[in-house]
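For this depiction, one protein chain was excluded, whereas all remaining protein chains were kept in their positions.
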Amino acid sequence: MIGLGRMGAGMRERLRAAGHEVIGYDPRPEVTDVDSLTALAAALAPPRTVWVMVPAGEPTRATVRALADLLTPDDLVIEGGNSRYTDDVPNAELLAGKGIGYLDVGVSGGVWGRDNGYGLMAGGALEHIHRAMPIFDALRPAGPREQGFAHAGPVGAGHFAKMVHNGIEYGLMQAYAEGYELLTATELITDVPAVMRAWSRGTVVRSWLLDLLVRALHEDPGLAALTDHVDDSGEGRWTLEEAITRAVPLPVISAALFARFTSRQESSPAMRAVAALRHQFGGHAVQHAAGPTGAADASACRTS
Amino acid sequence: MIGLGRMGAGMRERLRAAGHEVIGYDPRPEVTDVDSLTALAAALAPPRTVWVMVPAGEPTRATVRALADLLTPDDLVIEGGNSRYTDDVPNAELLAGKGIGYLDVGVSGGVWGRDNGYGLMAGGALEHIHRAMPIFDALRPAGPREQGFAHAGPVGAGHFAKMVHNGIEYGLMQAYAEGYELLTATELITDVPAVMRAWSRGTVVRSWLLDLLVRALHEDPGLAALTDHVDDSGEGRWTLEEAITRAVPLPVISAALFARFTSRQESSPAMRAVAALRHQFGGHAVQHAAGPTGAADASACRTS
Amino acid sequence: MIGLGRMGAGMRERLRAAGHEVIGYDPRPEVTDVDSLTALAAALAPPRTVWVMVPAGEPTRATVRALADLLTPDDLVIEGGNSRYTDDVPNAELLAGKGIGYLDVGVSGGVWGRDNGYGLMAGGALEHIHRAMPIFDALRPAGPREQGFAHAGPVGAGHFAKMVHNGIEYGLMQAYAEGYELLTATELITDVPAVMRAWSRGTVVRSWLLDLLVRALHEDPGLAALTDHVDDSGEGRWTLEEAITRAVPLPVISAALFARFTSRQESSPAMRAVAALRHQFGGHAVQHAAGPTGAADASACRTS
Partner (left out) sequence: MIGLGRMGAGMRERLRAAGHEVIGYDPRPEVTDVDSLTALAAALAPPRTVWVMVPAGEPTRATVRALADLLTPDDLVIEGGNSRYTDDVPNAELLAGKGIGYLDVGVSGGVWGRDNGYGLMAGGALEHIHRAMPIFDALRPAGPREQGFAHAGPVGAGHFAKMVHNGIEYGLMQAYAEGYELLTATELITDVPAVMRAWSRGTVVRSWLLDLLVRALHEDPGLAALTDHVDDSGEGRWTLEEAITRAVPLPVISAALFARFTSRQESSPAMRAVAALRHQFGGHAVQHAAGPTGAADASACRTS
């Protein structure tokens, strides 16, 4: 297991709890089991299976390149980070040139996965899938395998599926959030957290995300301690880019992404432009005398 | 129980299974227990509790008016249909004039509620809530009461909460649907139903709606038997109208509603107008000679 | 002319410049020609034509009620404010009961209308349209009548047309604004105001609104003096409500309206809810040790 952040460390723990022998590497001495990738490779008897769980982009690509030099034919690399699926075929081809196998796996579940199990979507060759199945079985939630694991397709399919999963996640989160806001916008609802908690069982909108929101509202009923500036990760953007390429309309997922973009703006140039246009309707003289409120209240009719 | 459609009949059954005595009325002889509302009222010993579960709008209002004449002081009417919350205060006032109590209850769960229990959101006075609690306890899912029932606020709050619940539901359904479409738009994903089934446990997007979609994909992997024309009920529209009134932005929920509107159009006047505009760019002569494809492929550059 | 705000005063001026005799009433002594509605009625010889140009809603309805008492059969009331079209039939019926005619007219053009002329959309009976045509001809821009005036339909059609006009206006403004923001978001464009000014002639996007934005950018190239909090008036909301009623999808106009709602929020409850959900993914321990950046940068992989 390379990368012992919140995800990698939790996965190491879940694998060990299932009886697997796991050696973890991380540059942080306080969490790593070995001093280097070289030491990691040396500590395992071939054929080795190495799970890469490091930040997407160059860190992951660099790790794969390093493994191409360190590993030997018949080893298997499983890339489980939040990488863009377009990285996978190049990774796989680099490793295939050395006889090393490759799987890409989308992993979902957050820090809760350590105890609940992780949802897994894998891309790659069937023989590699079969070989790694004991690992997948240990990581996925209890219950039928097909409810927590899928072989989604060839190399890249795992990360593509995870990308779409996260795009959906954006839409779901925004839907609950909009409903929450509307509930808070009326005095009629006297206990918003109680209403959302009552949706936990039996209703059509029950879900794990709802459970998390109920939990958050229990800890902070007005969500007052939180900023409304919301980051986005790569997957939401990639989902939208893929949809553009394939001419798939994503009105909800794009709206959810844009709401995050907007949330982070200190000032919106676009809305200043709208304000400027409204201003211009009024011509040069923008200081309007406030009219008295008479019986017929006849003043100040602004018609565009 | 007045109204023995899919919801009312299921609720009667669940209440009886919990040991309650229930008399149901429905105009359809094959499902009703009594011949008339009068007979229903006569069959119950005061103080009576009457649950109204008929279509929203005039049918419900007419039923409440009929009950105002049939019932007596200290009776209680529970309006559990999909009514607009603005109907509730008039209903309550009409009945209060006769000394009859009133609760409005949003009920979620569909036909599955009979076995799983129904999520309940109630509006009205605390004394009426307390009185009806044995009924709510029988209808709601097993587990802690607060996870399947909430006293949302005064009269109207139950239906307001249900309205928002359904608005959220629109957004959630559309989010899954957009993700589904993107998964089907690439050859990389070889088994879309398997991917979505693998999200059932452990993932961030797991939910009851996902379970239903997995079920639908199991029955019909390409959803080929279904039309893409999707109806909408009142609650989605009301949610949006309430948001407009309160200046609450609902980009996701509105997009989900509009997707349904669009789905039902045989031809879109708006898109014909866009087509007309594109057409006009090209001037009167719209028959373009197809240019040969030469080395420099220099023909037919259309720039707007 | 009742109501001598920016619109009413400009219209009085334009009408007088065209040779019409106009008596204006406004509660503000410094702009009014007469002291009261009674004096206004007395100053005109029957049959009178009275143009009402006061704020929409109760002020306009109150003025119409007052006129119903003051005017006499064969007089004509023209309601030119930004009223909701649903007010028009009640207004017309009230006046018809006294033998007084009624037209509703949507007026567009802002303060620029005084010099450029106003675009007019009228609803009502043909006989009233004919009678008021000299007024319409004076108010509308020079050029063919049909390019600045339309008889849109029966009573209410004028305000309905104006409502849709303003809904479109919201979409147009937001489209320019989004483009403006994207231009400012790249260093590649060294002179954003110059680019937008170059669109003034010849391009597909040329328009009067663009001219106004070019003017605003000329006065304040970064629009730095403006707040990004943008108000909305009734028509945008009414447009969306009408669309909901008629199941007409308005993705662009609704997005433009919601952008204004969002722009006015000091803090977004919805986005705090999204932040809360993201927070919950991380579990209870939200203080994460910042990992060192090593060769393989293997720390801190956050996968949801």
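Per-chain residue numbering starts at 1, and chain names A, B and C are given in the order in which the chains are listed.
In this section, contacts are C-beta pairs under 8 Å (C-beta built on N, C-alpha and C of every residue); 3 or more make two chains touch, one makes a residue touch a chain.
Worth saying up front: this structure is predicted, and the values here are computed from it rather than measured.
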Per the touch definition above, residue among C:T38, C:T72 or C:S200 touching the missing chain: C:S200
Sole residue of B:T49, B:N82 or B:Q147 that reaches the chain not shown, by the stated touch rule: B:N82
Among B:Y176, B:W199 or B:W238, the residue in touch with the chain that has been omitted: B:Y176
Of B:A18, B:A43, B:V111 or B:A142, the residue in touch with the unshown chain: B:V111
Contact set of chain A toward the excluded chain (per top definition): 204, 232, 237, 240-241, 244-245, 247-251, 254-255, 257-259, 261-262, 264-265, 270, 281, 304
Touch list for chain C against the chain that is not drawn: 85, 108-110, 113, 116-121, 123, 140-141, 143, 146-154, 156-157, 160-161, 164-172, 174-176, 178-179, 181-183, 185-186, 188-191, 194-195, 197-210, 239, 242-243, 246, 248-253, 255-256, 258-259
Touch residues of chain B, complete complex, unshown partner: 2-8, 25-28, 37, 53-56, 58-59, 62-63, 66, 80-82, 107-112, 166, 169, 173-174, 176-178, 180-181, 184-185, 209, 212-213, 215-217, 220, 223, 226-231, 233, 251, 255, 259-260, 262-263, 267-283, 285, 288-289, 291-304
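The definition used in the following text is that only the chains that are shown with their structure count from here on.
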For chain A paired with chain C, centre-to-centre distance based on mean C-alpha positions, whole Å: 41
Between chain C and chain B, distance of the C-alpha-averaged centres to the nearest whole Å: 34
Centre-of-Cα separation between chain B and chain A, whole angstrom: 28
Sequence positions of chain C contacting 2 or more other chains: 251, 255, 259, 262, 270, 281, 304
